[in-house]
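Some notes on the structure that comes next.
Missing here: one protein chain of the complex. Every other protein chain is in place.
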Amino acid sequence: MEVTTKSMPYEAWKDNEYIEQLVEELKANGTNVIVGSFDKLINWGRSNSIWPLTFATSCCGIEFVSLGAARYDMARFGWEVARSSPRQADFMMVAGTIVHRMAPVMRRLYDQLAEPKYVIATGSCAISGGPFRNSYHVVKGIDEIVPVDVYLPGCPPRPEAMIYAIMQLSRKMKVEKFFGGVNRKEKIEEFLAAHPEESYD
Amino acid sequence: MANIQEKITKLFPDATFEEGEILLVNIPDAKWHDLAKCLKEDADLHFDYLVTIVGMDWKDKFGCVYYLRSTTDNVQISVKVTTEDRENPMLHSVSDVWNIATVYEREVYDFFGIIFINNPDMRRLFLSIDWKGYPLRKDYDMSPENNPVPRENERQEDVTYTYVENENGKVEKKTITLFEPNDFVVNIGPQHPATHGVLRFRTAVDGETIKKIDFYSGYIHRGIEKLCEGLTYPQTLHFMDRMDYFSGHHYHHALCMVYEKALGIEISRRAQVIRVLMDELARIASHCLFLGTYCMDLGATTMLFYTLRVREQILDIMERTCGARMTFNYGCIGGVMQDLHPDFVKDVKALLAVLPANIKEYNKLFIGNVIAKGRLENVGSLSREDAISYGVTGPSGRASGWACDVRKTHPYSIYGELDFEEVVYTEGDSMSRTKLRIAEMEQSARIIEQLIDNIPEGEYCVKVPKVIKLPAGHWFQMVEGCRGVFGVYIESDGGTSPARLKLAPPCLPLANVVDHLTRGSKIADLITIGGSLDYIVPDIDR
Partner (left out) sequence: MYDLSVITNWIHELLLSVMPGWLATTVECVAIGVALLLVYALLALFYIYFERKVCAAFQCRLGPNRVGPMGLLQSFADMFKMLIKEVIRLKHIDRFLFALAPYLVIIASMLSFAVLPWGNGLQILDFNIGIFFLIAVSSIGVLGILLAGWSSNNKFTLIGALRSGAQMVSYELSIGLSVLTMVAFAGTMSVTGIVEEQKDLWFIFSGHIPAIIAFVIYLIAGTAETNRGPFDLPEAESELTAGYHTEYSGIHFGFFYLAEYLNLFIVSGVATLLFFGGWMPLHIPGWDGFNAVMDFIPSVVWFIGKAIALSFVIIWFKWTFPRLRIDQLLNLEWKYLLPINLFNLVLMVLVIVYGLHF
């Protein structure tokens, strides 16, 4: 199965093996026809309506503003509905360095996102700590705190790269299963078991 | 200079002096507070602006270097105060003399653990309450086990501490509550669309009226100053792009200049012209983005797209020459990294051609709008005295009538020979801060116009030694960033990496003054005032 989006040839994508492997895994148990078509409809909706959370800590956030502006115009893909409340957003673009003091706040924001939720680690700071890796106050990659779906390198990444990253995310959503089957959700549970959630009382 | 020295010696015989580019006064801690009062209040001296406080750890002793400037004749002076107690280092606070000292002293306390007696707010500034150790001390344990990534929410205290001397000279710790028990405290930030990053305001409100704001930063504190101590001099440069990411060129300029000053390198005229051109282009881009995001905060989203058009055009010019859209890393010791792109002159001229029409459009669309006038005029008025005392520089300071443009007061690079005006307004409200930035865009365009046809031929980067070692000593350099005075203090022990690199950003005073400006105004005014000050959070936190 070739997973791609409008006006983007399959060969133009990178990391096709990853998606193919994901599809293989999901197909391993076979698919019910009716359930499968429901899945398709839902995934069509999800993958075409990806609302970001307005969350930025530093330079990458400014490139995200540029992404919304007229030249790059993320509204073309329907991503411009940036929600300030995490309850209403679909994914979190962790744009910028995450430091020790911010880490619990970011985790809390992630917990507040409504399922299904996704994370893009934007820029080298979010991926690994980037130029600040050796600092005493910087988290060495946000995957210590939240599960990451797409890693987007750059310092900061160009808006074109951001478009590509969100399109990759959209492609990942396309092969998900909502009704039964192997689902990404289990992965989150594994992650949460390893990184226990604190209680908010 | 000499009469300052005489005057101080007459009053304080203990003081010793070190001559240098800036006069350095050594004073024992016990006399420091009196000297500070004298320096500020004496009509001849009148050092009313505290540029920065540099906390220092010389291994055998702790101390602070205070940089002061007089706003009447722009003379600079520095004062060094030290303590040899490594267990419980204490100095006397000068927060009652200069308002901004309160927060600068908190910063020194946070990094070095020096307690300031009589400072009304002795909490950590950037690091959380439970942070172990003081990171900028030379003997700080950097191992991650010491301070692991926190999993729990940060502990929150509603009190602050102050240390006072009682009559027999002993220092006592006192607790001050921040909010009344019945206060309705709204937590704005760190993740909030209007804080321009991750700043946090704990706001006590009475209905829609703000009673008090307590600001918390450090949510993007990356420890750049400590990191620099482990890097070579050229390696430290790239951090300058990542603090105030709009003033990257200016900050590079400052750090390069201070290194060149220390090394005694004279850079070519071409490199100087290129640096100034880039600075001014970046200033226009930064003010464009300010205007756009500010209008978006106020609800006029469309304006953002109009201002970003010009910014994108400038970014294109930068990209062609520097190779990046935001983190340029363009300045280097001895000049600039690459030569100008062949199309540079043509592109800049195209920009200059469209700029006036765009500025006219901004004025029409936003400044002239009746709602915008109602929202901005007489909101958050800052008097000249307060601006100086709170150290509010840059466009925000100039809007209050304080001519604080370093390009005019201490001309660096080739600014002395350029013909431009320093725009100064006197109202000090949000509207004048906004209008002033638009006027500055015009002035920057004027500077670029003067230079664009006269870029001299020559090398863009002079030859510098392969391994850069600064002679032992200390240097200080200021430049005019997009948001105010940016100062760099460098202390070298003769090695290949700095012994101490202190970056004095303009945005910390800007965020600090928010509480003073917002008391008694509405919640919506917090957005107006915060936006018009235009602070950049990574610049505050470093």
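Letters are used for the chains, namely A and B, taken in the order the chains are written, and counting of residues starts over at 1 for each.
Basically, contacts are C-beta pairs under 8 Å (C-beta built on N, C-alpha and C of every residue); 3 or more make two chains touch, one makes a residue touch a chain.
In this text the structure is predicted, and so the values were computed from the model without any measurement.
Every shown chain that the unseen chain touches in the whole complex is listed here: A, B. Only one residue in the set B:38, B:186, B:352 or B:414 touches the chain that does not appear here, and it is B:186. The chain omitted from view is touched by exactly one of B:4, B:64 or B:295, namely B:295.
The set of subunit A residues touching the chain not shown comprises 5-7, 41-42, 44-46, 48-49, 69-70, 73, 75-78, 80-81, 83-85, 87-88, 90, 112, 114-116, 178, 200-201.
Contact between subunit B and the absent chain runs through residues 184, 186-187, 192-194, 205, 208, 295-302, 305-306, 309, 365-366, 369, 371-372, 374-375, 522-527.
As a working rule, only the chains that are shown with their structure count from here on.
Once the centre of each chain is set as its mean CA position, subunit A and subunit B turn out to be 35 Å apart. Only residues 54-59, 61-63, 65-66, 69-71, 84, 96-97, 99-105, 107-109, 131-132, 134-139, 144-145, 155-156, 158, 195-196, 198 of subunit A touch subunit B when the two sit together in their complex.
Taken in their complex, subunit B has these residues touching subunit A: 126-128, 135, 140, 142, 147, 149-154, 190-193, 197-198, 218-224, 226-227, 230, 238-239, 241-242, 245-246, 289, 293, 304-305, 308-309, 312, 315, 325-327, 537-538.
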